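Accompanying notes for the structure given below.
Part of the complex only, each chain left as placed.
We call the chains A and B, going by the order they appear; numbering starts again at 1 in every chain.
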């Protein structure tokens, strides 16, 4: 149990319980009397990204896009200074996702520094940056990446006081009002001028992180294409394999 | 079953089940003990566009408008570089539609490139472009085309990061709040200045695609009029017939 907990920092107790139940179920379905590492790995992945959808037919062209996209996330996530290690890249569909890259912190985090947050946003940008620089084509696949990144940037600027221009002020537009358990409303309580400043600061943060992701992609084009090619064949790459592929020759940052 | 699935990429399992049930019902109504290709074709069409409404009286003048409008969709859809083949054009009323053109992707798509999305928008513009260029008259018939195209353009610009000006940022105005299963509210969380940029970028996308559609129409006026004329008589044109009509002499793009 402890080993599992160490492999899953950021998981709550309830998450861990889910993992164990899921693993027991998988073992039962396979007629095993013992839960092995295989079941536990699959159970962890399910908890993060949903059940596998092998029946989903994905064309070769799309597979290439997805492989480049995920490898882009992985490379940026791995090569940013101070970034967390990448635990796994996969292009097997799970739940709504066509692929995923899991970056696991080495230990639980309770506060995040501005530098870590910028890394997280750059990691989100890695997929689109790879599409743009490697394919010259951009796709709809980065929608969720942009949502996550924008939400982080918005919080940096308007809740965590991380923009010099806006300062240490809370500009949240979340105001909850409960009346007899009926209504919940959110109303912006700042002026249009502040709304514009928030938009401009979010744009500055996101564009800066996108630029950082592009630089890493451009400096590692050869490696990226090679790893994406291997990923297309194997469909899953574990963190140590990625590490080996990256360090066979030094990666530029 | 496999053949049907191949003819209907983009359909979910539930869609296919609907098709088979519908086909069985149609066969039953006609006293057939076997489902033939006819029933299956009709069932596919019903699933896409609703039941036929042959009783609807459409004047000759309107028939001409509808035929030109649908042929406009088909030509633009067929002649754009990289476009999906057109499967069928029809001017038989179905559900709310007076006519329809079915463009079927050759395989399931899970991500869409920017180029494919621009093609989809140009395809939507084909109907109105034909009205304007062939009749010198524009009608209310393009309302749904504009809704679909605008929605795509809006997502390109504000969710899929496909506008250089707005960048890889998510400006969704969809914020769902559920409280005790009662309320759901959407509130714009960006400034008026960004709202204007989004509007301008949507306009640029749509106008560019409209221009592309007009160019194809203008370069194929003779062919368009001829195909529309045949469509008025036959009411339905299958994809291979359209293909033959188009290739009897080379179509300009």
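Following the convention adopted for this analysis, contacts are C-beta pairs under 8 Å (C-beta built on N, C-alpha and C of every residue); 3 or more make two chains touch, one makes a residue touch a chain.
None of these values were measured; they are calculated from a predicted model.
Taken as a whole, the complex in this structure file is built from 6 copies of one protein sequence, with 2 shown in place.
Keep this in mind: only the chains that are shown with their structure count from here on.
A rotation of 60° superposes the C-alpha trace of subunit A on that of subunit B, rounded to the nearest 5. Centre-to-centre spacing of subunit A and subunit B amounts to 34 Å, using the average Cα coordinate of each chain.
For subunit A in complex with subunit B, the touching residues are 56-59, 62, 65-66, 98, 125, 128, 137-143, 146-147, 149-151, 153-154, 173, 178, 181-188, 192, 195-196, 198-199, 202-203, 206-207, 210. Within the complex formed with subunit A, the residues of subunit B that make contact are 107-115, 117, 155, 159-162, 167-172, 175, 177, 179-180, 182-183, 185, 187, 189-194.
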